[in-house]
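The structure appears right after this line, and notes come after that.
Note that one protein chain of the assembly has been removed; the remaining protein chains are unaltered in position.
Chain naming follows the written order as A, B and C, and within any one chain the residues start at number 1.
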Amino acid sequence: MAAPTSRLSTIARRLGQALPALFGVIVVTFLLTRALPGDPAAYFAGPAADAKSIAQIRESLGLDRPLPEQFLLYLKDLARGEMGNSISTGQPVAEELIRRLPASLELTFFALLLSLAIAVPMGVLAATHPGKPIDHICRFIVTAGVSLPTFFTGLALVFVFYYLLGWAPSPLGRLDFAYVSPPTVTGFYVIDALLIGDLETAWAALAQLTLPAITLALFTLAPLARMTRASMLQVLSSEFIRTARAAGLSGATVLGTYAFRNAVLPVITTLGMVFSFTLGANVLVEKVFAWPGIGSYAVEALVVSDYAAVQGFVLSMAVLFVALNLVIDILYTLIDPRIQLDD
Amino acid sequence: MDRRKFIKTAGATALSANVLPFLKFSTAEAAPAGTAVVVIGQTLNSLDLHRKGTNRPSYQISVNCYDRLVSFGTKKMPDGSLSYDYSVLKPDLAESWEQTADGKSLIFKLRADAVFSDGSPVTAADVKWSLDRAVSLGGFPAVQMKAGSLIKPEQFVAVDEKTFKIDLIRPSKLTLPDLAVPVPFIINSKVAKEHATKDDPWATEYLHRNVAGSGAYKVTRWDPGQQLVYERNEKWTSGPLPGVKRVIVREVPSGATRRALIERGDVDMSFGVSDKDAKELAEKKGVSVVATPIENCIYCLCPNLGFEPFQDKKVRQAVAFTVPYEEIFKVAAYGQGVPMWGGKAASPTDISWPQPFPYSTNIEKAKALLAETKYKDGFEVPLSINLSLASWMEPAALLIQEGLAKVGIKTTIEKIPGANWRSQALVEKKLPLHLENFGGWLNYPDYYFFWAYLKGHLFNSSNYDNPEVAKLVDETLHMEVSDPAYAPKIKRLLEIAFDDVPRIPLWQPTLNSAMSSKLTGYEYWFHRQLDARKLGKVGA
Amino acid sequence: MSPDATNFGKTIMEPDKKTSKNLVEVDNLTVEFTTRNGIVQAVSDVSFHIAKGETLGIVGESGSGKSVTSYALMRILEANGMIASGDMVYGGIDLKNASNSTMREIRGREISMIFQNPRAALNPIRKVGKQLEDVMRQHGFATRQNAKAKAIELLKMVRINNPEDRYHSYPHELSGGMCQRIVIAVAIACQPRLLIADEPTTGLDVTTQKAVLDLVGELTKAQGMSTILITHDLGLASAYCDRLIVMEKGRVVESAGAADMFARPAHPYTQKLIRATPRLGADIRDLLPEDAEPRTPSEPKAPAVHPEGQPLLQVTDLVKDFPLKAPVKKLRDMFKTAKAPDDEPTVFRAVDTLNMTIDYGESVGLVGESGCGKSTTSSMVMRLLDPTSGSIVFDGVDIGAMPAKDFATSEYRSKLQMVFQDPTDSLNPRFTARQSIADPLFRLGGPEVRRDADRRVARLADMVGLPKSLLERFPHQLSGGQKARVGIARAIALDPKLLILDEPTAALDVSVQAVVLNLLLDLKDELDMSYLFVSHDLNVVRLLCEKVVVMRGGRIEETGETEALMSNPQTEYTRMLLSAIPHPPEMAA
Partner (left out) sequence: MTETTLNAAAGLPEIDERSLGMRIKTQVKHIRYVLTSNPVTLLAFTLFVMIVILGIFGPWIAPYDPLATNASIALQPPSWSHWFGTDQLGRDVLSRVIVATRLDLLISVCAVAISFVAGSVVGSIAGYYGGWFDKISGRFIDTIMAFPLFVLAMGIVAALGNTVENIVYATAIINLPFYARVARAEVNIRRNAGFVQAAKLSGNSDARVLACHIFPNALPPMMVQISLNMGWAILNAAGLSFIGLGVRPPTPEWGIMVAEGANFIVSGEWWMAIFPGAALMLAVFTFNLLGDGLRDIVDPRQRT
């Protein structure tokens, strides 16, 4: 509705509004990592180092300086795009994140797609038969899904589908040994493989994705299905649906064009929250499936007090979160003409 | 890297077998002949052992991709498996070596045919550069070199193209074995120097991600956090070529998954399996398990002398009598390993190491001992364990907790994250009672005592301080084992350790690896990392 | 409508002309709802018919089943509702037993419907033009190619300016009246033979109401459609319908021609309804049923002594500005002439230099259409909102100078009270009636008042005619009239001097309205209060107020004595307001 420039500027303004939160994240992460009990210098120095070499390393890492100074240094590095080196993996954090992020995103996207594909029809089905057995069954299924700890679901799936039945490929990360990862375009193996027409690799990557994605999808079914149901119910009872019915529109048009498009708005908001939540929940699933994503990276980093890695991880997640919210805002304005970006 | 499948055996059949993601297919089948797939639980973080922060699993790069001047021999264990042989030093890059007449230097003659994987010959200059690097970069490599009395670059001299000399600061039995550990590996200095900069004269950045060695394998692919792919170095001269062309080391953090993989035959080896899995997998068809007791390593319960009650020897002995050894061995180690309790005599009869201490579970005796102290009503103490080693430490700690409760010592179990363990247990030495797992690479009791019983030394997390022990260790550390003075002194050392028990040994652990019965050539090494140099595959 | 459209879709269900001259015949229709309290009959035994071209009015108060009847006819009852018995025939088609697909064909094409609250009746996120197309294409009245043209043509028919632009509008961009026109366009898009208008003008201003109903009348007449107008407003129904049926509690109590019914209402309920409808020439007491007992004031108050020559409330030059959002600069604006957009107002002036007085014991009506600033004015007088400038002198004190947020604890708080428009919204859902009434006693009363609270609540309930047994009920357990009484009791709890009545009867049925208005009149005399009566309905204002202030666009349009102003309005606007009020035929005395 607004001219493109004003939309651009409002996006810029939105980003500006997110800056305080990002700064907050930087400060909190910095303080939190410094509060971690481990001594990175001691860790960095290796198993048999003496006090002197630890002190040397502490100095070279800048850890001997007062906290405010360390923070300023950290900010300066950030401003230059430097996230430092991870102690435990020995790689630059930025590089590591860039390499691992697509793995997490591919898994998260695929899981959410899967979840949406199940949850939305379920929600609609429940909303069109409220109080009926099918409604209760849907509620039961999605609630059961969200009640299982993801690590438990993951292990159980591996046990049943890989170990006992042998249906799933070995839970060894993104691709089996037999395949070479496709050249990076998007970083998503399935898409990259398809881009070069390598169906076999795409299929193998998809097969690897299946179990972890199901694990995550099971967990995310509930919020999506519930929100779909609730907002469908609300929309279906609204007056314009009655108008549409009274005008003799077919059931499909009423349900799809009229009801669902209106009901989808809160579902998108939920999807945004679920997305960021899932990225966080990846932590546990990636551990189970040896998935080389940023979640498992973060856990390892946190456990060994790897400052730079933890900071980089949290910061990139926060940036992702801000970007995601922006995308949702924009999506919203595209779907709902009543909402302007600059409200 | 060729982007096609580098294992492109039967593409068509693979495709037809994979029409459904859930359709069963075996990766071991998909992996072609000549490839061995190994899963490990930890992650490799560098290709350069000398770099600061390089973790232990990464040491295998040094073993598999680099050579040293000398190496240890191989022996067959009673169960038929292979182990390195500490007693035999054999040539590696050096075809021969001798001590100079004055005993102050070692002269090494390099093999004429030794070449790096890029084809350039291995020269004394390369050796000199590599050893200089090992002592100059500081950190663990320097410490390990120091154990062999190798402390400064001036000691290393490239005499000519193929002759290398080390000037000794003292004669020591440790020097030659220390040259066979993973640390002093020989780097292709020409390649490395090309990538050295003013700020980084030792090319740490380059060697962190690249291998420039003469070893049995080259690294063709490294996806940190995921996998490492070794490819056989066809120009390797230091031994017979490995039986497999390619080794894929895949990192799988979940122990359960690793077990499932080996059990289902999807991988050729699971390196470093838990005691429980080792015990159970051994009974499965198609899987063989090799469990080798780790030399010079003991799992201990350490009472810290910095904590007042444990300054009393009788309290420590009382604790040693309350530990339910049998149960711990059964529950925490699943019977894998060598018992370190129930020794027959209060003083050692031989100098074999490690050997059982003269303690066993005896609550009455413990109570009696405790009654002689001012702690007869017991006391409270936290019992700390390392979270990364929780698989054995946690059950052990729980059983110890129960045992101690019987004599009135109340414990609370503290789980300390792996990262903090080192600084709290070893550096600050502030854990009053904890479990410990030190093992020495060089297989001498005096070497163990040097690290674990001397005041201020890193692994002496008990804060033990005994001038006599210090004196004995100092005398024996560099002394040849054949020296007649050696055995009596070691016996005395052990006697003190038995009596004072600043470390209460539980058992000598094993290094367990499970492998498909087709895989051959697995060899145990003191460094407890994968040695892929002798691997082969039946029917490959 | 172009001739081809007429032929286009109307083939399958040409109503059987032979069977009857009636388009719709409903016989003994009974509709039941399954609720948690068992089965409830919402419509019992209702029979009526509509002839071709006829306009039938169904009149009733809330809960009379009038809407349910129409939903049943369309077969769009909620899931828990069902047609229990009876017959519904539309042009020979048995609507009761028709298949769902037949019903879908019928809806929109044969029978269509207009709803109240037009904005909510349109899909908020679909362009109105598209919504018109959806209906036409559903019933084969348009193809993908000509749909847009036909939609624009429809928009023209319902008198929407710039139909080409409006085609792309979303409902939220249109006014309520425009939205209702769109809803009408949707309803007539497929030239149905029957149009059901369910309270089509509730919530619209009187002038808009007139325009919308005139349009409906015109269009239906032009196309020869039959119409059912469902409304609670007898006056409205009689003005627009040929024939009326009156419903009460799910039953038809009377059915007659519009003029006939007003002339000779047969059923007591109809009589009561007609009496209760405010109309010209009727006194407020006339609204109550004849047999209603005259209320006896419980405690006749001694006439108060008022300060001489000083009004109770004097409002002088009252102004209220609301900040506008900074206008988003558009690219094309920047390239416009140097005339900077600084001239654009940054504030919206809701109330503009308003002056008025209310004397002791006087009732003043504040009248205007929605958005005229009457609610803002009352909020400022009530000291819930701070004015931008101007003074509010109450009983000799400039209370306008006291910040609104501190006024709650001021000594004047108890002197200024208010009765709110929506009795439901204005009662705390978690307070019982007793708690609601007692709240001001506890907050503003002194210690002796608090000690005496129970007795005072009982007396107040008595005064407003609220049975004491209802005092322990929560709002959702009370009827609309009862809630209104609670609201009034609360407002008069501390003997205020000025009571603002903010459309106090807008949400009530006419019969209840009549009672509440009378109650208010009694209380005024009894408690010696002044009223500021805020309303959009001149007819109602007339009943209670001696003086009327007409507002428009934040300014006072006209002020005067009620009778004078109504019989002889001075401004065009007031005249228009007055003429828009539907006038029922005079009731025979």
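Here is the rule we use: a contact is a pair of C-beta atoms (placed from the backbone, for glycine too) under 8 Å apart; a residue touches a chain by one contact, two chains touch by 3 or more.
Bear in mind the structure is a predicted one, so any value in this text is a computation, not a measurement.
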> Which of the visible chains would the unseen chain be in contact with across the whole complex?
Replying inline: A, B, C
>> One chain is left out of this view; which of C:Q131, C:T270, C:S363 or C:Q421 touches it in the full complex?
In response: C:Q421
>> Touching the hidden chain in the complete assembly: which of A:P92, A:P130 or A:P266 does that?
In response: A:P130
> Which listed residue, C:D214, C:D317, C:D454 or C:E472, touches the chain dropped from view?
Replying inline: C:E472
>> Considering the complete complex, identify which of C:R166, C:K210, C:R413 or C:K524 is in touch with the unshown chain.
In response: C:R413
> Looking at A:V146, A:L206, A:I268 or A:L331, which makes contact with the chain not pictured?
Replying inline: A:V146
> At which residues does chain A meet the chain that is not included here?
Replying inline: 18, 20-22, 24-25, 28-29, 32-33, 35-37, 130-131, 136, 139-140, 143-144, 146-152, 155-156, 159, 163, 222, 233, 237, 276-277, 279-281, 283-284, 287, 298-299, 302-303, 305, 310, 313-314, 317-318, 321-322
> When the complex is taken as a whole, what residues of chain C touch the one chain not shown?
Replying inline: 33, 35-37, 40-42, 62-63, 65, 67-68, 78, 81, 249-250, 382, 384, 405, 408-409, 413-414, 416-418, 420-422, 425-431, 436, 439-440, 443-444, 469, 471-473, 477-479, 487, 490-491, 493
> Where does chain B touch the missing chain, residue by residue?
Replying inline: 255-257, 259-260, 263, 274, 276-277, 280, 324, 326-327, 330-331, 387, 390-391, 394-395, 397-399, 401-402, 412-415, 417
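We take it that only the chains that are shown with their structure count from here on.
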>> Once you draw an edge for every pair of touching chains, what topology comes out, line, ring, star, complete or other?
In response: line
> So which has more C-beta pairs touching, A-B or A-C?
Replying inline: A-B
>> Measuring centre to centre with CA averages, how many angstrom lie between chain B and chain C?
In response: 86
> Per the centroid of Cα atoms for each chain, what is the distance between chain A and chain C, given in Å?
Replying inline: 49
>> Taking the mean of the C-alpha atoms as each chain's centre, how many Å separate chain A from chain B?
In response: 38
> Of all residues in chain B, which are in touch with two or more distinct other chains?
Replying inline: none
> Taking each residue of chain C in turn, which ones touch at least two of the other chains?
Replying inline: none
> Inside the complex, what are the residues of chain A that reach chain B?
Replying inline: 36-40, 42-51, 53-54, 56-57, 87-91, 96, 99-100, 155, 158-159, 161-163, 165-174, 176-183, 196, 199-201, 203-204, 206-207, 210, 287-290, 292, 296-297, 300, 303-306
> Residues of chain C touching chain A in their complex?
Replying inline: 74, 76, 79, 103-109, 112-113, 115, 117, 120-126, 134-135, 138-139, 170, 172-173, 183, 186-187, 189-190, 325, 328-332
>> Can you tell me which positions in chain B touch chain A when the two form their complex?
In response: 1-7, 11, 14-15, 18-19, 21-25, 27, 30-31, 35, 37, 39, 43, 45-46, 51-56, 138-140, 142-144, 208, 223-227, 248, 250-254, 256-257, 260-261, 263-264, 266-267, 387-388, 417-420, 422-424, 427, 458
